[in-house]
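With one protein chain held back, the other chains of the complex are shown just where they sit.
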Amino acid sequence: MLTVISDQNILNWIVFLPMIGMVLCLAAPNAKAVKIVGIGTTFLTFLLSLRLFPPFWNHLFGSAYGTAESIHFGFARDWISIGKFNIEYRVGLDGLSFPMVILTTLTSFLAAIASWNFEDWRVNKGIRGYFALFLLLETGMLGTFVALDFFLFYIFWEVMLLPMYFLIGVWGGPRKEYAAIKFFLYTFLGSVLILIALLAMYFKASDVGVHTFNLIDYATNPAIHQIFNAESTQFLRWNFGLAMFVMLFIGFAVKVPVFPFHTWLPDAHVEAPTPISMILAGVLLKLGGYGLLRICYPIFPAAGHTAAYALALLGLINIIYGALCAMAQTDFKRLVAYSSVSHMGYVLLGIAIMTDTGFQGAMFQMLAHGISSPMCFFLVGVIYDRAHHREINKFGGVWLSMPVYGSLATLGFFASLGLPGLCGFIGEIWVLLGAFNAPFPWAKPVAIVAAFGVVLTAGYILWLIQRVYLGKEKAEYSGFPDASAREVFVLSIMGALAIFMGVLPMFTFRLMNGTLDNIVKLFNS
Amino acid sequence: MLLAIANSFWMPDLDAVVAIGPLWGLAGTIVAIVLAALVLGRSAAVSSVITIIGATLTAWICFTHAPRVAQSAWAGLAPAGGSPMLLVDNFAILFILLICLFLACVTGLWMIGASTNARESAAHLRNGPEFFVLLVGSAFGMALMVSTTNLLMIILAIEMASLPSYAIVGFQKRNRIAAEASLKYVLFGAVTSALMAYGISLLYGFYGTLDVNEIGRLVSTELAATDTPAAAKALISVALFGLMAGIGFKISAVPFHFWCPDVFEGASIEVTTWLSVASKAAGLGLLLRIIAAVLQPLAETFDNPLSTTVAMFAAVTCTVGNLAAFPQTSVKRLLAYSSIAHAGYMLMAGAIIWQAKPGSDVANPAFAALIVYIIVYLFMNLGAFGCTALVYWATGSEKIEAFRGLGRRSPLIAAAMTVCLFSLVGLPPFGGFIAKFYLLMALFKSNLVWLVAVALLNSIFSLYFYSRIAYAMYFADDGKPAFSVPAFGRALVIAAAIVILLTGIPIAGGLIGRANQFASHLYPIAARTTFAEPQAAAAKDPIPLAARSAP
Partner (left out) sequence: MNVNTWLEPIVFFLFAGVVLFSAIGIVLTRNIVRAALFLLGTLGGVAGLYFLLMANLLAAIQLIVYAGGTLVLIVFGVMLTSKSPWVRFAPSRSEAAAATTIGLVLFAALAKIVTGIDWTVAAHPADQPATVRQVGNLLLQQYLVPFEVASVLLLVVMIGAAYLARPEN
């Protein structure tokens, strides 16, 4: 086994192991076997991904973005290659993608465990299809994070679309069809814009004689960099860099989701089954931020600089608007969904200011949200499995009947709230610090307003905890069994990580800072 | 005396007779079916087997011809000193190969239908020989369409493809809808044929030659000349429009598409499948030949005033097809509109070639993109119609409701249908995406960014109505019992789905590479105007229109 898997091909194994699991799932004899195969595959994938730690732990980030020594576990083969036209299968890891891969494999593993009670769901048929699509989705997510060829990135990006559509649409809640098609149409619209940008970038790079879809080349080749960012380069009648940046941004903004493109998210979250909500919140939303950091900023820094104020403003809107919406919700899951919108606003703000601190904060916030948000969704799922409703105002005193669950829930929501000592705090504070020191005149006021978002977040989460977990014990909830061993297992892993990241954030920063610094260096060159 | 008479006839030499081998293959199949019916008695099984053998044999002839043709650029049947009547070059061979492949698939589908569909199988089987004569007859016509550059042959080829199609659309004589569809098809076909004959007679009247290449040269000189009166230019445009009407009818380009939904709905599903791919492929082949041979020289000589015409046709066809598909409840009808939309996408490749400037390298990718698109489209439609057929034979309905709960009732068919549908949308990782992506690349390369936007917007529209079928299959379950489908039918649609998946990821590179290689051999057809000076043209020295107007 160990000789089969080498440093050269380990990423292929990680990406395509879930697909092997998918085939096994379809062939498995009964429901239990399917579940074991599904969980086993995600666990194996997680274990494999742990083998990726050493170079990042040893701080091998190279001297500049995209150099050979900064990309680890690289693998490249020609794929569609005709004459000068060349699409490669090219994968590799740097400090930007590595934490995301770990997050993905971990979240998928936990979500697979969360799917164990499949038989109790509202729609409990077709478990083979469920796990097959689940694993296909994992392949899509991992592939997107490791792809270094834009075409490959796009293919994996789209591969996620269909499984997600069916996972929401078949195994979702009462309005699943609406949510599924809405998710599909929004995301597809976004990807169409990415596709146009992909084509335009390829042909523009061809103009200087480099026929490539290689994302690293786009960012580091001086000729390409020059033509992509020059004032005089045009796309139709617009400035090329800005046009590409805007199209890519919209494409990624749908996934993040950024304010006017966010409306699919509450519907998708509310209707999706719990594990799918966990994946959606934990990984899929991160793809948007990852796309911005991987593609938009390294390749079009000039446009990023021009659009910075707009992005920061959108981030600010996300923070405040998301928090206010969350405050107004009476549906437990919808509240958590809107809290995601609010939290992802910090990511956008951190990215928009284009400084080390901002990027670090944004990345950390993504990871922190990747831990706390699935945890919150799982917490909602646990109570929904027992009460079969999600009305916040009907709950009360749940802590008394379910003490273990109540404690873990408080931990999870505090992590989401941004309590110092837990993961959410670090990300938010880093972004706010970055914004204060950012070289933009508007940055300080934005940071001040954004800081109020923290207060709003505290407001709706404390109010939520008060309404659901505190108060007098209600008769209808008194008989509920406390969290099962499986539930405690899932929650405690995420809870432990939330504490670990909050108390010792430097261990997390250590894994990615080098690459983020290299990206920021690109801006100044 | 006898020798003198023999000499006065034109006798084609053996090489030329061999050169048009693929056409002999199809014509021979027709004769074989008729003779077999006479000698062995009327048997649907015998006819269908002969059809499959004939199609395979013709495909084999195509394969053996391809390398030889590639060397000599073209081989054809040309009367002594005249321009070629038949022209079997790589282009023709590719299309004939696809037509034969599809003919065999449709015959297979017919056999599955005859074996399962109790209600219609008796009549089905009884009239098998007639059906296959007509089917192969239309295939022969389509093969002719892609292997000629002679206007007279073009008319004959289109009629040869159309007339048998009219008959097989109305083949179920007791079926009122089929009869109505057939009548609509006939009337529409007659009108467009008349328009085309009119256009062709105008062109012949102007230039005194039937050879498309020759006409292309003359048209471009005439349009380029500054002293050409506006009326003459208008007349030439009318003539070209007439020509395009005939072809537009075959590929169901808007506004010649009205027959398409009714015919697709009324005809039996094998016939619909056949028309949705073969008729369009042949029409596109012919269109590209004419665009490349006649109209592409236009771009060489001057700034073509008609330069956006094909692009407009493509954009409108695509959009109308997709928008009209929205409210459909019958899957056959929905797929009919989808096929109109796809004709629009494929026409976009024609728009590139139409606008290509000489010496630019945009035409080759356009040809390659079209080849890739047609190949993938063939399998997508085979799969989608095949699944619809299987559902129809099992449930007796082709409405979207009949697909409800298919994900549970027949998971494999549902999976195959899903692959085909989302491939039709153009989503990765299916072949439909690769085809569309390569087409978009070609469009982008020739600066037709607005067509890229149209194509992508249309993909978004189309996602909605294709996913309605997916919705019915997976999200809406009315609890009807599961059904089984014939193993052969299941194998057919799953094979189509697997091909779509393969062309999507693993062999996408190979497919595009081959298509490119091929296109580089194809494109010189436009430049290939150096035939021996045609006698007919020499006799009637063409007079420029300007000199011909009244004193």
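Just so it is clear, A and B label the chains in written order, and each chain counts residues from 1 on its own.
The definition used in the following text is that a contact is a pair of C-beta atoms (placed from the backbone, for glycine too) under 8 Å apart; a residue touches a chain by one contact, two chains touch by 3 or more.
Bear in mind the structure is a predicted one, so any value in this text is a computation, not a measurement.
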Omitted chain - touching chains that are shown: B
Identified contact with the non-displayed chain, of B:Glu159, B:Glu180, B:Glu401 or B:Asp477: B:Glu159
Omitted-chain contact residue, chosen from B:Gly25, B:Gly54 or B:Gly137: B:Gly137
Touch criterion as defined above, residue of B:Val18, B:Val34 or B:Ala476 at the omitted chain: B:Val34
Among B:Pro22, B:Gly54, B:Gly108 or B:Gly170, residue touching the chain not depicted: B:Gly170
Footprint left on chain B by the chain that the document does not show: 8-10, 12, 27, 30, 34, 77, 79-80, 82, 85-86, 123, 127, 130, 133-134, 137, 140-141, 144, 150, 152-153, 156-157, 159-160, 163-164, 166-168, 170-171, 173-174, 535-536, 550-551
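As a working rule, only the chains that are shown with their structure count from here on.
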Whole-Å gap separating chain A and chain B, where each centre is the average of the chain's CA atoms: 45
Chain B partner contacts - residues on chain A that touch it in the complex: 78-83, 85, 87, 125-126, 129, 154-155, 158-159, 161-162, 165-166, 169-170, 176-177, 180-181, 184-185, 188-189, 192, 195-196, 199-200, 202-203, 236
Chain A-facing residues of chain B, complex: 407-408, 411, 422, 427-429, 433, 437, 440-441, 444-445, 449, 452-453, 456-457, 459-460, 463-464, 467, 471, 474-476, 505, 508-509, 512-513, 516
